[in-house]
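Read through the structure below, which is laid out as structure tokens, and then see the notes.
Every protein chain of the complex appears in place save one, which is left out.
The chains carry the letters A and B, assigned in the order they are written, with residues numbered from 1 in each.
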Amino acid sequence: MSSKKDSELPVQPKTGFSRRGFMRGVGIGSGALGTGLLETEAVAAPPATVGPGAVPISLNINGKPVNLTVEPRVTLIDALRNYLDITGAKRVCDRATCGACTVIMNGKTVYSCTVLAIDAQGKNIETIEGLATGSNLHPVSKAFWDNDAQQCGYCTPGFVMACKGFIDEHPNPTEEEVKHGLGGNLCRCGTYMGIRKAVIQAAKEMKGASKNG
Amino acid sequence: MANTPDYHWPPMDQRKVIGTSPKRLDGPVKSSGRAKYSSDLKVPGMLFGAYLYSPHAHAKVTSIDTSDAEKVPGVKSVYVAAPAGTEIQWEGWEVAAVAATTEEIAREATRKIKVNYDVLPHYVKDWDLANAGANAKQGLEKLVGDPDKALQEADAVSEGHYGIPVVYHCCLEPHGQIIQWQGDTANVWPSTQNVPGYAPDLAQRLQIPATNIKVKMDYIGGGFGSKFNPDAWAIVGANLSKNAGGRPVKLYLERDAELMIAGNRPSAYAKIKIGGKKDGTITVWQSESWGTGGVQSVNAPAQPYVYTNIPNIHQVHTNVAVNAGTQRAWRAPGNQQASYLTCCALDDFAHKVGMDPIEVFKINAQYAPSARVDTYRYQLDKAAELAEWKKLWKPRGQNGTGTMKRGLGVAFAAWGGAGHAGQCRTVINPDGSVSVEIGSQDLGTGTRTVITQVAAESLGLSMSQVKLVMGTSDLPPDGGSGGSSTVGAVATTTRKSSLNALAKLYDVVAPALGAQPEELEAVDGHIRVKGSPNKSLTWQAACRKLGTTKIAEMGENVPRQAQAEGLNTQGAAGVQIADVSVDIETGIVKVNRYVAVQDCGLVINPRLSESQVYGAVIMGIGTALYEERIMDAQTGKTLNPDMEFYKLAGIADIGNIVVHMDIRPENDKRGVIGLGEPPAIPICAAIGNAVTNAIGVRVPNIPMTPDHVLAALEGRNG
Partner (left out) sequence: MQSFEYANPTTVPDALGLLGTRWGQADVLAGGTDLISLMKEHLHEPKRVVNIKNIKELEGISKTADGLRIGALVTMDELAKNADVLAAYKSLADAAAGIPSPQIRHMGTVGGDLCQRPRCWYYRQGFGLLGMQDGKSLIPEGENKYHAIFGSGPAYFVSASSLGPALVSLNAKVKLVSAKGTREVAVAKFFVTPANDNAREIVLMPNEILTEIVIPTATVHTSTYEVRQKEALDWPLVAASVALTMNGNTVTAAKVVLGHVAPTPWEAAGAESAIKGKAITQDTAEAAGKAAVAGAKPLSQNAYKVNLAKVAVKRALLDAAKARKA
């Protein structure tokens, strides 16, 4: 299999060499790596492309513009964590499954491990760092504390953002809605009982807050 | 000098902070995303590391060439972990690693390392004992009484086979660290369950003095028994750092490697026969079991579990070596397996003699260690009451005519949980400020909170007056957080160091109050004379008498003395009941209600103790219903080293959980007992028995997935 390359396949799919599988057999001398994959046929002249090297981008994070220089392949979670030191969101599965990297983009919860940073330009990105006002915990964070909805806490920031996004869409959630509205996040310590209560509490408090405001 | 303080816990009715449920101290930083785990840190000059892992389950490295990787711009260091000649024993084995200015560059460079392998034969089928050949090696054999005779004489004999697969810890924060190695010094920011033991271990591996190693960790994103040592990963990281001129290197496992190589729970399979009397009394146990812990062998799960005094026992265990990552302690090592094999076999025996399993479990509780017999009987009744067992339980196969069948199942657990050896220092400053200094770690269990509660209780202060300092290697050493040994240890050492410090304060303050030191007490922020509450000084006024000299006193937990002191002990019991519904058309199992009754001696913080039980049960439900390592026998590869097909339970998958902490006075008086592990033990067994009760036939193998359930219903159990 290691001899199959894109350039040998007219209008054909790429044969998979996965990240862990690419060295199958007795080595890589046959050129499954690096420049060996570059096709010989020129791609049509593009109207406008950037990269593959690092390019300057601007992100709107928690209401503030932030400039950074990253390669197009850098994901939003890696941009936040590795380039901007915004580390509330966590990289856990890194494959759009566990929800630890959840941020809110243009009002919708998304997995930041599966958004390219360059593609997040022009969008309102809310991370957990933007929730608190001064030293006051956001009602969702406070409800997590009040209901002991965290243990190791590594899934917590993603869960808090998922809950915030859920409550924004469901201001009066029932317990059933809570259970079914948070199916995109996983916890390993088993804090779900507390999270269920926290969401109900936070929804009530946020409703009260918006009435008062 | 005052007499040695009376360290005993205050009587239940006199406790002010212990036994109350303050919210966890690390709640605000964690729920606001401000908690900095070591994997969140960015140290000045830090490089990003990435691994190259073996794609083969068994192979010999014949050559490795890193020259192309070294030429990649931004690469600062390359380290070969598996030089030519290394025999790779499992997929995911660390072959080499790169440190570079960005993570993207580091990852890309690993792909430019050329490795040649001689691929060797592999074996991965731990469940298939018949074909394991030389990979199977008999381990423990135990013989008590005359099992053959007892089987012949038994009124009834039940027989079954049962299996519980390898599962992963799946810590959300992967294993790894930031490490900086310069000359004979090293700084490490690891993710570890053992802050105090980390430097001594690393010192041996790097051959530098332990005094020159600084370790710091504030928060850890899950360990569950898999994160005690620096492991190969700290060594690889250290060498990358050294080769890069001493720049710090951040090196964590990626998710697939985290699952494949950073620990797992051994599997266990068994054929079991139980014989006994018509009245439900068991007289004989016979089991042939096998399982794998990877390439190395592991201890056999205890059989029979808890009911160890059955008069006739024959147990034979075989280890099956497989080419897969090595097992590590998994939240009560060996005990889920033991509980599953034993409680399922007991349940089948109850069915055989036509009895309610609760009754059979109660009758045979006579075989539990004598001190715990009454506790198990009490807990079986209590759990049955909370689960409405009498109303809801029906004999096997009598659970209605529709396609949804409801069933109940029971199982039990036992655990030690005594405090490990450790120390703590309490410092009282002349300005009245107090710090508790302890080289421990809070895994999210609430360690910070309970230490502060114990100090506040002991000093007559509020929790906000106590500053806790923990998480570095230069503090008085606590132990590693394993075996549910932390809470007993830190409660004891904090209690003793705080009372020792207080005794010193009494020495200084006594003359001013016109009393002897032993006549003083610390209550509500005052030092006062017992029986004369008007003769008192505020805490601040009392501390001012120290002049410019602070008090710093140690407290120690010595395990062999602990029981006599009465502060902590071992021996937790638990009984759990699962109430499930099974859709017999699809084989899908849903948990309706799950009851956990648990004792852990004196409970310092009921809220946090309940959270521990909820968490343990939820983790267990995931293992009972969904989780299993899936390996391909043809290629030796792990097929689900991800969180997509290695399936964890979500928030809607766990039913409603009812926790009852068994805090009766007879338990409280035993002192503090650890809780991290005991409630994580019986879940597979309780759910397995509940599913079996619901559908009328035994589903032998965990997890209770549709393929397993439907196969059992169709009699395809093989």
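By our rule, contacts are C-beta pairs under 8 Å (C-beta built on N, C-alpha and C of every residue); 3 or more make two chains touch, one makes a residue touch a chain.
The shown structure was predicted, so the numbers you read here are calculated from the model rather than taken from an experiment.
> Could you tell me which of the visible chains the hidden chain touches?
Looking at the complete complex, the unshown chain comes into contact with A, B.
> Of B:M12, B:A84, B:A512 or B:A633, which residue touches the hidden chain?
Checking the options B:M12, B:A84, B:A512 or B:A633, the one contacting the hidden chain is B:A633.
> Looking at the full complex, which residue from B:E141, B:D524 or B:E644 touches the chain that isn't shown here?
Of all options in B:E141, B:D524 or B:E644, contact with the hidden chain holds for B:E644.
> Going by the touch rule given at the top, which residues of chain A touch the chain that is not shown?
Its contact residues with the unshown chain are 1, 4, 6-7, 9-22, 24, 37-39, 41, 43-44, 46-53, 55, 71-73, 75, 94-97, 99, 102, 108-111, 113-116, 118-119, 162, 165-166, 179-186.
> Which residue numbers on chain B touch the omitted chain?
So the residues of chain B touching the missing chain come out as 104, 107-108, 111, 585-588, 625-626, 630-635, 637, 639-640, 644-645, 647-653, 705-707, 710-711, 716.
Heads up, the rule we're going with is that only the chains that are shown with their structure count from here on.
> Report the inter-centroid distance (CA atoms only) between chain A and chain B in whole Å.
Each chain reduced to its C-alpha mean, chain A and chain B end up 29 Å apart.
> In the complex of these two chains, what residues of chain A are touching chain B?
19-29, 33-34, 71, 73-74, 78, 81-82, 85, 87-90, 92-95, 97-98, 100, 127-129, 131-132, 137-138, 140-142, 144-146, 148-157, 160, 178-180, 182-183, 185-196
> In their shared complex, at which residues does chain B touch chain A?
By the definition above, chain B touches chain A via 23-24, 26-28, 30-37, 39-40, 42, 48, 53, 55-56, 63, 68, 91-92, 102-104, 111-112, 114-119, 170-173, 219-224, 254-256, 443-445, 607-608, 611, 614-619, 637, 642-644, 648-652, 654, 657.
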